[in-house]
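Note that one protein chain of the assembly has been removed; the remaining protein chains are unaltered in position.
Think of it as A and B in the order they're written, each chain with its own count starting at 1.
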């Protein structure tokens, strides 16, 4: 069942198209990431959904109701802001109780709800603190508690983890995903980090230059990228002609095998002569960089690179044509 | 040349720091700022320097400031001659900062009006530099008939548009006494009748400075009231419909006075300066510039300047009500206090 329908949204700033006919349906309970490089329009799209911006054209529907003209306070959603936007003149508890208070709850009831939400993010003990006196990770959890305390149908998260260090970030990714499953709230998660998107999302919406390039499950995005942009933005990609010549397809590095010259290929595989230009070994995987005529290719395998695989050596690069995914399909 | 410049600037420096510098080639004179200071400079100081070769160093400040300076420098006089108004003059005398003036050393002193020489016992402590008065001023386009009595201020039709000096102006307190004695016939010690009458008066402005009064007359904020003869005639000269009159009760007046400072290192220079100031030329010059009533006889003036003098057309110093400043000073605090409570409220 569709919770949020983004219907043909277009938005321009001073002649520059920030959003270009974006249409996207998001289902109830889904965790969807808006992924793309900075300036691709993902944050603009989020702010349009939240109501901080008005689209030039198109509609936003939540549960079938057109909210395009509603101010932010009347939309059934909440946001976790990139810099958290915690109120510096309020305690943690007051920050979290702000939403319930605005929803008309009495102070005591609002604070009880706030305590619950803080419990959920593991900060129950810190409710009397001033947010400025907390670490980045803790502030992040307060922002999260504040956004979920009213149990919105839809939670918007604007790069909420970008300010955290790598370790904390990985942990928060897991916690966030668990929380989402536990609460059953639909999450729209803006990020420019493809790994983060891959790890957490049910679906990923890849955006580029104001356009929605592709929206699919992570595996489908990876395996069957529809455009060259998606293929390159998500993971690494080799581009090879589908059959000898003509349109190109995408071959992921782990599907490309490097074989000694003259060795027989598995049945049905295609091979092409190549020269090794470099070899790296990182974190349990080996990367072999190849030049096949004018093309640059990358092959990835687990474990150490095969013995004698040094730069300058002539080899053959082989792959199963079934793994070569045609673009645009 | 270089040496002279150095010496001059050094002199300025020393004067500024309060040290004595006197070899007879300069005379330090304390007088007022603005157009009064300019007039004293042009009418007295410059001719004095031309005649004697003694350069005049001006020490600018109002009467009160000058008195404060004199009290501070007592013992090591920097100021030789000081201009101060009536009232402050008596205070300076009491403070013992003045030297007696030897009229014999001043040839022109013979022409002084008798009122122009201020004595304590046999000693002369001040001589007048010229009189000014607080006349009855009216806006000729709003007050068509020239009022001939101060009682015109109480006329219903001028309600809310009357100007009087406040006690924050040096004329304020003596003017109250003038109104009591010469206009309202209140000879009582208490001045109850005078204050009751003042309380009735619906004023538009109780001015603390002459400029404030000029502004108010100029903008028609007030249309009748007391104002200094020089301030009023400046407005008239500037083309405004302002008339100055000396009513039948006469006008309150005072004068700027010159004093020789106790401990002056240039008494001859000081005497020569006073002599120049008492010359008919200097008096005429001041009368033309400030409409200051000459304290000496034998001054010839144009009819136009004559009618703008403090005593008005055809008048003389006899028309002026000059205050008994010792009485004014003694009653000043009490009158100010009563004014504050009953009038400025």
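Here is the rule we go by: contacts are C-beta pairs under 8 Å (C-beta built on N, C-alpha and C of every residue); 3 or more make two chains touch, one makes a residue touch a chain.
Please note the rule applied: contacts and distances are computed from a predicted model.
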Key: Undisplayed chain, where the name is taken from the UniProt record, one of "Phosphoribosylformylglycinamidine synthase subunit PurS", "Potassium-transporting ATPase KdpC subunit", "Spermidine/putrescine transport system permease protein" or "Carbohydrate ABC transporter membrane protein 1, CUT1 family"   = "Spermidine/putrescine transport system permease protein"
Remark   = Among the options A:31, A:98, A:189 or A:233, the absent chain makes contact with A:98
Key: Touch list for chain A against the chain that is not drawn   = 50-52, 71-73, 78-79, 81, 83, 85-89, 98-99, 102-103, 130, 132, 146-147, 150
Remark   = Where chain B meets the left-out chain, the residues are 64, 91, 160-161, 166-170, 172-173, 203-208, 211-212, 215-216, 219-221, 332-333, 336, 340-341, 344-345
